[in-house]
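To start, the structure itself, in structure tokens.
Omission of a single protein chain aside, the complex is shown with its protein chains in their original locations.
Letters A, B, C, D and E mark the chains as written, and numbering starts fresh at 1 in each.
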């Protein structure tokens, strides 16, 4: 089997950010993403639409360096003024070489399992 | 960047439990949570609504001790009589200090990356 | 508390595959799964329905050996011709012994926490 | 012979109409393993529309009706709400030899009411030219809660433990059904007749009945899904779901006639009394009597009693009510 | 006395109709902590239907109307679109002593328009026998964007920084409201009268008004949800939401009458002018003035100005427009 170790970055953001954040992801080196509708509660309770707590949950499988860039971007550009939470952790990915682009090509460590 | 190591606890529960479980989460020290609609199949196949297998999936980012308390609560209060599955794993969280409250304040280990 | 270390396998697949993939999961030893509606973008951009990027996200908590069999099956049977992404990582599961069936019974390592 | 001939005619008129046929189509689709089903939100939206329309129309009529005409039927309905969970519980315990938790859980379902059965009865009596009193939706609102309350009390007393019964009853009282039905009654009663006329065709007549047909199509799918569970729930529950419906239905027709309702009205009250809840009761029971197996109560209410009433029960109650009146 | 008697009659006629009553029911359900709410997709679908119906009907009328009759009302409407964000901003800054970001954010909401308020005004003037001109939906389309644009400009100029204002205005211009309203106007204007007649009953009359009642039920729930925020947003915003509505409403009635609109038309223009956006403005402001607190603007638009207009504002503007005309 063809497993690679990459990072899964998950972001829960207010809906108005969806397009802006996913554009950032691709710009920073992600090759794709998956989005789901969500709702939630946090400490800031920013009420940004007619459905309080409506959010989108975005996840992207990326190389470690891309994950770091995404998290930095989130913190610097979005975290202060918008309802955002973001986390990351390592995962083993089937044919993970498919999800690393350009300079990060070498980063998808093949797994010996 | 401001990363902290915390735990992501995920619970998939039958819809009728949503309010009760999220109240428990906040009581046990979670500062927020994210909820999504889900459906599924398990071994118990408890049919609790007109849409069989309709569930909600709740996730919360918390300090390790809070995660332990949540999982204990799930096992003791909900697991026996309701359709519930719960798991947890460590994640790196942007500005993770925001998600630890009260006594667990010191627990969000800053990351040196 | 009764925690066991198992693996969470996540698959994002085009909707038409849902029944086929979940049948595979159960056949390979999973005891259950949770499904959510999703949408997304990848590199192949296979447009398979009237709603482009409509996907389902399936997750299943399984023993390590079952996770490996699932990922192998995905790579060999589905990955080439369908829009699919799959990843896995270890998680601690409440009463995890419930999610290991048959021969893998011994695999759910009890946690001493 | 004349009477049984009349009953057969009524049965036939009921069966050969889109409401039970659409329900049967939904069941058949499920049995043929079709993946067809109405989107969840459409199903919910149709249900909301039907309940709200019912409330509005009932409210408009309530504004016109003399209060005195309603008092006795209302009290009788309340009585049915208290008695039905008790008879159900008694039969389940003594004849069915079921445990306390399962008996109380099922009794909560048979103590409350199925709004769709009510609506189908309304459409049916209307269709055969014996329309029910306009204030019937008020009786529906009255019958929703007491039966659930009584059954949960039984559960709380007999099983002990720390149960959120009060909180859960608040949820039932502010649930979708009562907000739409009770709220609709208020809106309808307060609205000027002229203003009501401007929206009436949307909430009445062909649009209401057409939406009901679509709703029953999906209810057929949902009930069909449950049919597989019949094997598991056993023969007693099958008999219980039919016999209890007939017993409560005949009782409802009798006390309704006694309370002065027309044959149409008595038939609708009978159909309510014969029905079992599958919306308000299940979550309430789940949170307060988790020991009860929800498959039992939901299968009985949805896959046995509901189809029985739609297909045969309602015409039967009408025949009985007409006989009583005649 | 005669006049205030007339106003009271109008107020009563408005209050005792399903539209404000359904809204009140939604608010009440929320305050009683009911979990009732329309499914998200049904709510969105009803909104789409209402806007598209509005556009279609306006387009058909537009095809019939002499262009000359529309030019002056259109220019007047555009003027209202430019002036209203400026008055709002001025009052918020100088009287309310609010910061630039919050003032510009709220001004964008009060510079745009609430389509549901417009529709309620249309239904109301229609109901009291003073129908507005058929081309009013065109004016609604004209009033949607300029106010948002003006307010975002203020924000961009005063706050500096790198803001995606152009991109966001494109989103407003191609947003749901303008696609359905503007597009509906085109479809309606181009359609053959015969072809339109075949679909008209679906988009007009009782179905349109009945769907509006259902929509307002959910708007009540949404607004009721916001009521809790009133504590946080303070007394000034409460007064602002009412006084600004009255001021813009009376101004709208006056310039509408001056521009030659009938009392019904002037009332509808007034109601537009008095309303505040809660669909187009919020995301536009969020992306370009993130420093602004969205709770302030949404609470003002949804929980103060919208209910005020639905309950008391629209009848008030009608009384004023009738007085001006008489």
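Methods note: contacts are C-beta pairs under 8 Å (C-beta built on N, C-alpha and C of every residue); 3 or more make two chains touch, one makes a residue touch a chain.
Note that the coordinates shown come from a computational prediction; the quantities given were computed from them, not determined experimentally.
Peer 1: Quick one: jot down which shown chains the absent chain touches.
Peer 2: Counting the whole assembly, the omitted chain is in touch with C, D, E.
Peer 1: Kindly state which of the options E:45, E:99 or E:131 is in contact with the chain not pictured.
Peer 2: E:45
Peer 1: Of the residues in chain E, which ones touch the absent chain?
Peer 2: Touching the chain left out of view, chain E contributes residues 39-42, 44-45, 48-49, 52, 56, 170-171, 174-176, 179-180, 183-184, 186-187, 190-192, 194-196, 198-203, 207.
Peer 1: Using the touch rule from the top, list residues of chain D that touch the missing partner.
Peer 2: Answer for chain D: residues 13, 16-18, 21-22, 25, 28-29, 32-36, 38-42, 45, 123, 127, 205-207, 209-211, 213-214, 217 touch the chain left out.
Peer 1: Please identify, in ascending order, the residues of chain C that touch the omitted chain?
Peer 2: Touch set of chain C with respect to the missing chain: 14, 16, 20, 46-52, 81-82.
To be clear about the criterion, only the chains that are shown with their structure count from here on.
Peer 1: Shared touching chains for chain B and chain E?
Peer 2: Touching chain B as well as chain E, we find A, D.
Peer 1: From chain B, how many touching-chain steps at minimum until you land on chain D?
Peer 2: Between chain B and chain D, the shortest chain-hopping route counts 1.
Peer 1: Do chain D and chain E face each other with the same patch, meaning over half of the contact numbers show up on both, or with different patches?
Peer 2: different
Peer 1: With contacts counted as defined, which of the two, A-E or A-C, has more C-beta pairs across the interface?
Peer 2: Pair with more contacting C-beta pairs, A-E versus A-C: A-C.
Peer 1: Could you work out how far the Cα centre of chain D sits from that of chain E, in whole Å?
Peer 2: Roughly 41 Å, centre to centre.
Peer 1: With centres defined as the mean C-alpha position, give me the chain A-chain C separation in Å.
Peer 2: 20
Peer 1: If you average the CA atoms of chain C and of chain E, how many Å lie between those two points?
Peer 2: Each chain's C-alpha centroid was found; their separation is 48 Å.
Peer 1: Which residues of chain E are in contact with two or more other chains?
Peer 2: Touching at least two other chains: 40.
Peer 1: Going by the contact rule already set, what residues in chain A reach two or more other chains?
Peer 2: 36-37, 89
Peer 1: What chain-chain pairs meet the touch criterion?
Peer 2: Listed in label order, the chain pairs in contact are A-B, A-C, A-E, B-C, B-D, D-E.
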